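All protein chains of the complex are present and in place, except for one that has been dropped.
When the chains are written out, they are named A, B and C in that same order, and each has its own residue count from 1.
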Amino acid sequence: MHIAIVICDRANYGRLQPVMQHLKSRDHELTVIASGSAVLSRFKYVADDIREDGYRVEEILCSFEGSTPQAMAQSVAASLSHHAAVFERLAPDFVIVIGDRHEALGAALGAAYTGQCLVHFQGGESSGTIDESARHAITQLAHYHVPATQRAKARLVQMCQRESTILTVGCPSSDLARSVMPEDRDEILVVYHPSGNLHEVEQILQARADLEGGLRWRWLWPNIDAGANEIHKLLRRFKAEWGDGWIDFETNMAPRDYLKTLASVRCAVGNSSSFVRDSSFFGTPVVLVGERQMGREHAANVMHAGNVGECIRHQLRHGRYSPSGLYGDGFVSERFARALEGVGRYTQKWSHHADLGTCAGAGRV
Amino acid sequence: MHIAIVICDRANYGRLQPVMQHLKSRDHELTVIASGSAVLSRFKYVADDIREDGYRVEEILCSFEGSTPQAMAQSVAASLSHHAAVFERLAPDFVIVIGDRHEALGAALGAAYTGQCLVHFQGGESSGTIDESARHAITQLAHYHVPATQRAKARLVQMCQRESTILTVGCPSSDLARSVMPEDRDEILVVYHPSGNLHEVEQILQARADLEGGLRWRWLWPNIDAGANEIHKLLRRFKAEWGDGWIDFETNMAPRDYLKTLASVRCAVGNSSSFVRDSSFFGTPVVLVGERQMGREHAANVMHAGNVGECIRHQLRHGRYSPSGLYGDGFVSERFARALEGVGRYTQKWSHHADLGTCAGAGRV
Amino acid sequence: MHIAIVICDRANYGRLQPVMQHLKSRDHELTVIASGSAVLSRFKYVADDIREDGYRVEEILCSFEGSTPQAMAQSVAASLSHHAAVFERLAPDFVIVIGDRHEALGAALGAAYTGQCLVHFQGGESSGTIDESARHAITQLAHYHVPATQRAKARLVQMCQRESTILTVGCPSSDLARSVMPEDRDEILVVYHPSGNLHEVEQILQARADLEGGLRWRWLWPNIDAGANEIHKLLRRFKAEWGDGWIDFETNMAPRDYLKTLASVRCAVGNSSSFVRDSSFFGTPVVLVGERQMGREHAANVMHAGNVGECIRHQLRHGRYSPSGLYGDGFVSERFARALEGVGRYTQKWSHHADLGTCAGAGRV
Partner (left out) sequence: MHIAIVICDRANYGRLQPVMQHLKSRDHELTVIASGSAVLSRFKYVADDIREDGYRVEEILCSFEGSTPQAMAQSVAASLSHHAAVFERLAPDFVIVIGDRHEALGAALGAAYTGQCLVHFQGGESSGTIDESARHAITQLAHYHVPATQRAKARLVQMCQRESTILTVGCPSSDLARSVMPEDRDEILVVYHPSGNLHEVEQILQARADLEGGLRWRWLWPNIDAGANEIHKLLRRFKAEWGDGWIDFETNMAPRDYLKTLASVRCAVGNSSSFVRDSSFFGTPVVLVGERQMGREHAANVMHAGNVGECIRHQLRHGRYSPSGLYGDGFVSERFARALEGVGRYTQKWSHHADLGTCAGAGRV
C-alpha cells in the first residue's frame, strides 16, 4: 500500500516514527508530507531529519507569521489548499494524521474533500484551546481512528463513529518509550509551555527557591507559541539574578534523550502533554501545573498542583510509581500496521447514532 | 448586537430570511457575508437580491471552477481565508451559518479560528456525500446549535454538545411556509438534483409515460452540481421526443412561488431536501427517489420509492396528509431571536462526554 | 536539462507543441504543468491530450468561477501559490511560459520568486485588456525572451532587457503551420471572441446578409470569456431566424484542422489573434474587426474594418497574399532548442538602461 504520513512538527514525528518503521519494514510505500514548523529552519527543519532517516519527504509551507488567531486561520487555509493538491497527485491508499494542530486539521480537510481514506491518531482526547474543537472536527472527517486509550475510544463511539472503524491498539509513543532504559538521576525536569498564565511559572520558580538542595533542576526552553516571549523574559531575569548553576536551561533535546530524561528524573514539573502521556509508561512522578492538560487522561503518577512546592515534596517522598499501560504497552505500531492491512479503503462516511427510533413515514413501495 | 450572517447560496437565504427579519426588527445590526453561488451571476447573483431587501452585504468570491473534489477542497480554503479576514474586521457578537455546504464549513473554520462565537443551524441531521462529514465538523466548531428537529437535537447531544448550547426552536423555513396559502392544483412537481444515478431520472420519466393524463407535470431544472450536464442532456432528449406540452420544464422560481407550488400540488416527486423539510408543513404527498436524502428525518407524508410509478399512484390516491410540526411550527424565528438574546458569547469549547469515570491519579494538593 | 513547460490553455499547447517535440527529441527531460482551462473538463481537458502525446503532466487547479475581474485576480494568486510549490519541488533548469494570460503571470511570479530561470515566449507584443500589462510584467520577471517578431524584439530592448537574453528565433506556431497543406475552399471563416462590443457581431452578420451567395460561411463558436453569453444569444437568435444552411456554426476544431481551414478559406473575418499571427504564414486574406488585436503586428494580408462588408468584398477580389515570414519560417523550434542549450542559467536580473550618465559621487577608495 502507499501511505501518506502528515507531519506538522517534531512531536508528530516522534510519535509516528515507530509506526513508520513498522509500515516500511512490511514493504509499504511511504510518503511523508512535512508542513508547519517541520519545514521551518528556526525549528531545526525536522523534514531534513526525516529524509536522513530514509523517507521520501514532500514539503508544504503553510505557516503565517504572527502567532495570532488570524495567523492560525490563514495557516489552516494554506495547509488545506496545498495538502489537497499533494494528495490528488499522490493518490495514496491511506492518509495518516495525528493530533489536533491547526496544520493537521488543514491536512484532514484536504484529505476528506479530495476523497482520501483518512486515519487519525489521538482522537477522542480532551484539552483546552481551539485544539479541542480541531481534534473533534478531524474525528468527524476521519475514516479510521486510532485512539490512545480505552476512554478515548469510548468518546469516539459517543461521537457517532462506528466501532468497526476504531483501531484500538494504543498510543505508538509507548513503542519509543519501551526502548528507553531508565536510570536513577537526582534531577527534576521542568517543561512549561505558554498558556497565558505567567503566575504559574513564578510558582515553579518559587518552589525551586524554597526547596532544599541536592537535586539538579533541568528546565527545557518552552515552544514558540503565542506567549513564549513573556516566559523567556521571566526566565532570563531569573537566570540573571540567581546565576547559572541553580537551574540548567536547555534549548533542545533529541526525542530519545528527552524520553530517557523523563524516565530517569525523580520528578517532572510543568504542563507538557508528554508528562501525561509518556510518563505513565515509566511511572515518573509528575506535578501538573495549570489547566493546559485539563481533561487529559492520566495514570496514578500524575498529581495536579495546587501548591506546586508541596506537590513536588509529596512526589519526591513517594518516589517512582508502577508503570502503567494506559497509553500503550510498547508494541502498538506493529499491531497498528497489521490492523491497517486488514481494513478496507472507503470514503463515504455515515455517522452512527444510537437508536433514536425510525421515521413514521408513508413507508416504501 | 452585531450579527454576521453567512449566506452561501439561494437556499441559505430562503431559510434564514425570516430569522434576519426578526433580528432586524429587534434592532440588531446585521451584516450578510455572501459567498459561493450567492455572488455568481450565473446563479442570478443572490447577493444583489439581499441588498435590495435592505441588508448590508459583503461579498466573498471563493468558488473554483470544475465541480470536482479538488475544486471543492480549494473552495473551502478560499472561503476560510477570506471569511477569517472579514470576521476579524467586523468583530461581530455572533456568526450564523446554516447547513453543510463546503463554503459554510470554510466560514465556520474562519469563525472558530478567529475567536468568533458561532451559531449553527441544521446540525445533527444525516445525509450522504461529503456534506455528511462537513455538517458534523461544523457542529464540533460551533458554540450554539439550532437543530431543526428533536431527533437532530438528540444527535447533537450524542455528539458531545452540551444541552445548554442547543437552542431547540425548530427550523425557520417553517416561518416562510406558514405565510403560504395552499391551493388545490392538478399538478405534479418534480425536482431532481444530480446524485450520480441517471437511472432514477429515467424511472421518473417512465412513470410520467405510464401515468394516465389529466395532471400537469412541472419539472424544475436541477442545480449545477457535478453530474448536472448528464441530466440536462437526458431531459433535452426526452423533450425533443415527446414535445413541449407533456412536461413543463421551468428554470427558476422565486422562493415564495416555489413554496406555494410545493404546498398546492397533488404530489411531489424527486430528491430535493425541501420535499423532506418543507413539505411536512403542508402535508404534500411526496415520492422520494434515490438515496440523496437517505437518513433525513421526515413526516408521514413521505414515501420512499421503490417503484416510482406505483408510489405516485399510491400518493395520488391518498391525497394530502395532515400538516406536521416536525420541522417547526411557523413561529421559529422569533423564538430564535429571543433565545439568542438570552445566551452569552463564549469561545472556548469543552466537549461534554457522558460519565466515563474519572482518572485515578495521585490527586491534588 | 530538465525543463518545466507551463500550459494554461489549449492555445498554449498548440503553439508550444513543436518546441516540446524538439526538446524531447534532443533528450531533455520535460514536465508539463497544466493549469487554467487546460485542466477543466468543460474545455475538453487538454491535460489529458498532452499525457496521451507522451508527456509527464502535473495539474494545478487555479480558475475561480465568475469571469469577473475579481475572479481573475484570485486566479492569479492561486496560480502563483501552486506554481511556486511545484517549481520548488521540481527544481527544473528552465521554466517556459508563453503569452499574457493571467494564469501565465501567476506562473511567472511563482518562478521568479522561487529562483527559477524563466523563459518567456511572445513578449514585446501589444494588445488591449489587462493582458497588455500582464505581458510586460512577465517580461520584467523573465530571464530569457523569445519574441515572435523583430519588432517585438526591439520593444523588449526598449523595455530594458539585455540583448544577450533575447533569443530571436521566431514564433514556433509557424512550425505547425509549415506542416499544413492549404487547399482552395470556397469558404469564409469567422472567429469572434468577446470584446464588449456586440455591435461588431451584428456588422459581421449584416455583411453575411448583404453578400452574394456561393460561399460557405463557417463560424467558430467564441471562447467563454466574460461577454460570451451575449454573443451566444445573438447567434442563436440569428440562427433561429435564418435557418441552418446559411451559416455553419462549429463548436470545436482540432488545432491542425483549424490551421488547415485558416490556410484554405478565401477570407477570414473576426478578431482572433491567430488571424494576425498564423494567417501571415499562409497569406490568407483577413478582415480584422474591432480593437481586440489593435497594436498587434501583422503582415500585408490583414485589413482593418471599417466597413466589414466592403472589406470582405475587397479581400475576396484580391485573393491570397504572398506568404510572410513575419511570425517565423517554420523552423523555429529547433533553432530555439539549440539556442536554449547555449545559454546559461541565472537568476539575478539587472535591467539595462541606455546610458543616462553616471553618478557624480565621492568616488571609491
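The working rule: a contact is a pair of C-beta atoms (placed from the backbone, for glycine too) under 8 Å apart; a residue touches a chain by one contact, two chains touch by 3 or more.
It should be emphasised that the depicted structure is a prediction, and the values quoted were computed from it without experimental measurement.
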item: Absent-chain contact - pick from C:M1, C:L90, C:C160 or C:L316; value: C:C160
item: Absent-chain contact - pick from B:H82, B:R101 or B:H136; value: B:H82
item: Candidates C:V32, C:A47 or C:L80 - the one touching the absent chain; value: C:L80
item: Of C:Q17, C:Q122, C:Q315 or C:S333, the residue in touch with the unshown chain; value: C:Q315
item: Absent chain, residues of chain A that touch it; value: 39-42, 61-66, 68, 70-71, 74, 78
item: On chain B, residues whose C-beta touches the chain left out of the figure; value: 58-61, 78, 81-82, 85, 88-89
item: Absent chain, residues of chain C that touch it; value: 69-70, 72-74, 76-78, 80-81, 84-85, 88, 102, 105-106, 109-110, 112-115, 126, 128-130, 132-133, 136-137, 139-141, 151, 154-155, 158-160, 285, 295, 297-307, 310-311, 314-315, 318, 321, 348-351, 353-354, 356-357, 359-365
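Keep in mind that, in the parts below, only the chains that are shown with their structure count from here on.
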item: Self-contact between copies chain A and chain B, residue sets same or different by half; value: same
item: Interchain centroid distance [CA atoms averaged], chain B/chain C, Å; value: 44
item: Chain A and chain B, separation of their C-alpha mean positions in angstrom; value: 37
item: For chain C, residues that touch 2 or more chains besides their own; value: 61, 78
